[in-house]
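The next block holds one structure in the form of structure tokens; read it before the comments.
With one protein chain held back, the other chains of the complex are shown just where they sit.
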Amino acid sequence: MKYSLAHKTSRLVIALTFVGLTACGSDSPKTQELTLLAYESFTPPAGAFDAFTAQTGIKVTIALSGDAGEMVAKASLTAGNPEGDVMWGVDNTFNSRATDSEVFDGEPVAVDYGDVCVNYDIAALAERGIDAPETLDDLLSSQYASMLVIENAATSSPGLAFLLATIAAFGDDWPNYWEKLIDNDVLIVDSWSDAYYTSFTRYGGDRPLVVSYATSPPAEVIFADPPMAQDAPAPTGVATETCFRQTEYAGILRGANDPAESQLLIDYLISKDFQTLLPESLFVYPINADVELPESFIKYAPQISQPFTLPSKDIATNREVWLEQWSDIALR
Amino acid sequence: MSLSIRHLSFSYNERELLNNFSLEVASGQTMAIVGPSGSGKSTLLRLTAGLLVASQGEILINGINVSTTPTHLRSVGLVFQDNQLFTHLNVFNNVAFGLKMAHQSRSVIAARCEELLDLVGLTEFSQQSVSTLSGGQAKRVALARALAPKPQVLLLDEPLTGLDDELHDRLATDLRQILQSSKTTALLVTHDLAEAHTIADAITHIP
Partner (left out) sequence: MSKFWTRLASAPALVVVAVSTAIPLVAISVQHIASVDIFAVWQRPGVAEALFFSLWQGVLSTVLTLAFGLFPTWVLARYQFTGRSILVALVTVPFVLPTIAVGAAFLAVLPTSLHRTIWAILLAHIFFNISVVVRTVGPLWRSVDQGLIESAQTLGASPAQVYRHLLLPIARPAIISAGSLIFVMCFTSYGIIRILGGPGLATLDIEIYRRAVQLGDISGATVLGITQTLCIAGAFAWWSRSQGAQFSKIGDRNSARALSRSSRIIVFLTATAFTAPLGALIFSSLHTRDAWSLTGWKVVFGLQDIRGLDIDLPSSLATSLLYALAATAIAVPVGMAATAFARRHWIHTAVLLPLSTSPVVLGLAILITYDRAPFDFRSSRLLIPLVHAAIALPFVMRATIAMGNVIPPDLRHAAETLGASPWRRWLNIDLPLLRPAVATGVAFSLAMSLGEFGATSFLTRRHSSTLPISIANLFSRAGDIPRSTGMAAATLLIFVTGLLVISIDRRSYS
């Protein structure tokens, strides 16, 4: 029998593939390890879970699962046989869908929140001799014509949040608002980075108003290059009455290996130890009221006292219809 | 269509391939240039065709200086030593190529190709693929192709080199006959004196 090199190689490859895949397959339940499923921008500082491991002896592996929407889609599909033990980062726009797909074991728990608001470039507005806007109605005024850039609600989370803000503010009359906003020459782009880094005046664009996060001004200060002077004001500001509250949740995944241990992790995620790390790594507000906000937040982040909100159930039920209607007005 | 080559010089990489070469070929005459390999015979043909540009001297066809005219406007046909037939076209379309470039009508092309294929004795091969032709047949197609657009001058580069003896002699006589009957002014290069005698009217030696 002649063995060709190709034959040998092919046998070897098939064997290796299966050996490799099986051997490196998921671990059999070892109670010393938990997998935390999160969206890919979940980047807590190194050692964030050391305290947890010290307390409980359980090691935490972070599994990054695409963006928040992708993560929920995947979780819905794998409900009952999940990829991890605990999931972090379902926000209120996806919460209902997750619950309906029975993704969680029990109720998910709020872990942080943030606000999506219209940000403005202080210097650019000063140059134009205009005051900063404060409310959604302000944006319709002719002095802000051709100044606002927003994200596509159908593809971008802040874009959707802004749309939801207008729905919460104007109820069934929201299409009317949007027609006027479109008439005021608002620019719609695909993603947040597109809006912020290409169209926003702060980065070379021509629009001084952008839909972003309430925590963007502190970020601008922290990440300024060259670094800003000690008492300089933040270069951008927030229109405090245009905000939509986004709350993020974490929960034990149904079908996780050890619900009791997973619960320990959830407790840790809302504990002061962990939540202190949140503001300056994820740029969100901790749910735990005992946490002291860092200086950058105190100095530069605006106080949003009355953000717009909508019940998760409503969002889930009407999302497709709203997006369809919005696309008709805004995109076509 | 007389061909007049005057004081042609050409160097490549500091090697002098031609030095002050001159030649006159009368209209309708077949001139053979005989010389050993490396003597610059092929270079001479390429210069005449316009594929190379001489450093010195001039080339006149029918009294008109074509030294700076690009190849495709010179109306000089060239039969390559290795034929260079277009393998993506059949025999007919190879022969028709030059006429097509001149935007001739279909009927003109058909008539002329038929005429030439008849002249070279390949009428039945009209639709055949050129890759199935024998050496002698391919040479004939190359010849027909070069003659089709009625060039003012026809150049032949070692036309019979490499063909076996029997074919050689037959093709030599055929070639002479074709050139005479088409009254083409022709310049052929070869290293074989006997071949030159058979085909050409006059012979020049190149040092």
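Labels A and B are assigned to the chains in the order they are written; within every chain, residues are numbered from 1.
Basically, a contact is a pair of C-beta atoms (placed from the backbone, for glycine too) under 8 Å apart; a residue touches a chain by one contact, two chains touch by 3 or more.
Remember, predicted model here, so these are calculated numbers, not experimental data.
Q: Which is it among A:190, A:267 or A:292 that touches the chain not included here?
A: Considering the complete complex, A:190 is the one touching the chain left out.
Q: Among B:7, B:88 or B:106, which residue is in touch with the absent chain?
A: Among B:7, B:88 or B:106, only B:88 touches the chain that is not shown.
Q: Considering the whole complex, which of A:46, A:260 or A:289 touches the chain not shown?
A: Selected residue, touching the omitted chain: A:46.
Q: Would you write out the residues of chain B that touch the absent chain, in ascending order?
A: 49-51, 70-78, 80, 82, 84, 86, 88-89, 97-98, 100-102, 145-146, 149, 151
Q: If the missing chain were put back, which residues of chain A would it touch?
A: 2-10, 13-14, 17, 20-22, 24-26, 35, 37, 40-41, 43-46, 61-67, 69-70, 72-74, 76-78, 81, 83-84, 97, 152, 154-155, 188-194, 196-198, 203, 205-206, 212-213, 216, 219-220, 222-226, 280-281, 283, 319-320, 323-324, 327, 330-332
As a working rule, only the chains that are shown with their structure count from here on.
Q: Taking each chain's centre as the mean position of its Cα atoms, how many Å separate chain A from chain B?
A: Chain A and chain B have C-alpha centres separated by 77 Å.
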